[in-house]
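To start, the structure itself, in structure tokens.
The chains shown are only part of the set, and none of them has been moved.
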Amino acid sequence: MPHFSFEYSANLDQQVDFKAMSAKILATALETGFFEIGAVRVRGVRCDVYTVADDMPENSFIDLSLRLGEGRSETDKKTIGDAIFAMLEEFLQPQLAAPHFALSFEIRVINSALSWKRNAIHPRLRNS
Amino acid sequence: MPHFSFEYSANLDQQVDFKAMSAKILATALETGFFEIGAVRVRGVRCDVYTVADDMPENSFIDLSLRLGEGRSETDKKTIGDAIFAMLEEFLQPQLAAPHFALSFEIRVINSALSWKRNAIHPRLRNS
């Protein structure tokens, strides 16, 4: 935790640098001050099959989800979400400027009692 | 919102037209009368790694999820789900007729307080 995972329509692959977007999401998450670097995982899944709205070939979407651990206030989660979404809106300005793109983002809390994890990255970064 | 997202075993790629299925899901969602066209996003993710039941090579699955906004009654969500699932059962008759296929569908409600979105498609379709 936290896990950022996004799905996107394959037609965006030619116009969005998704690796750069992933790195920006991670950087923005760290800037909020709520996360430890060793814990952040960002990834994207390209969807080759999709139908968006009136199915024009230009239509596209990015849908991001963040799953994070319990124990943060609603205000803190809102602060985190606002920061991430503002960054995305800036990063995706060219897409949002054309009438074919839909962007969405949802935060979901992981139930600690039904969660298991082991992180071999933490010790390296905590000792450095 | 709404977001339809499905995962499927790669061995179905030769026998199911997933683009047609996506378009049908969108059309059926609109027919229920609960959604605005500009808001509907459907997509699928092909899973190249999978193990289903007794792992016969013919075994396959499709698992669909719908995430939608708050504020609809349980009855309305049931109506939406029934319509989508009935369509899938018809569309996937050949698969359901053989003893190797499992179909599933789940609806989940998005927590509005932890959701952000910006849709550049709406203005185009609302003005048309």
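Order of writing sets the chain letters: A and B. Residues in each chain are counted from 1.
By our rule, a contact is a pair of C-beta atoms (placed from the backbone, for glycine too) under 8 Å apart; a residue touches a chain by one contact, two chains touch by 3 or more.
Fair warning: this is a prediction, and the values are worked out from it, not measured in the lab.
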Number of identical chains in the entire complex, 2 depicted: 3
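Just so we're on the same page, only the chains that are shown with their structure count from here on.
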Chain centre separation (subunit A, subunit B; CA means) in Å: 22
Contact footprint of subunit B on subunit A as seen in their complex: 7, 9, 45, 47-55, 59, 61, 63, 74, 77-78, 81-82, 85, 89, 95-108
Subunit A-facing residues of subunit B, complex: 1, 3, 5, 18-19, 22-23, 25-26, 37-46, 67, 110-111, 113-121, 123-125
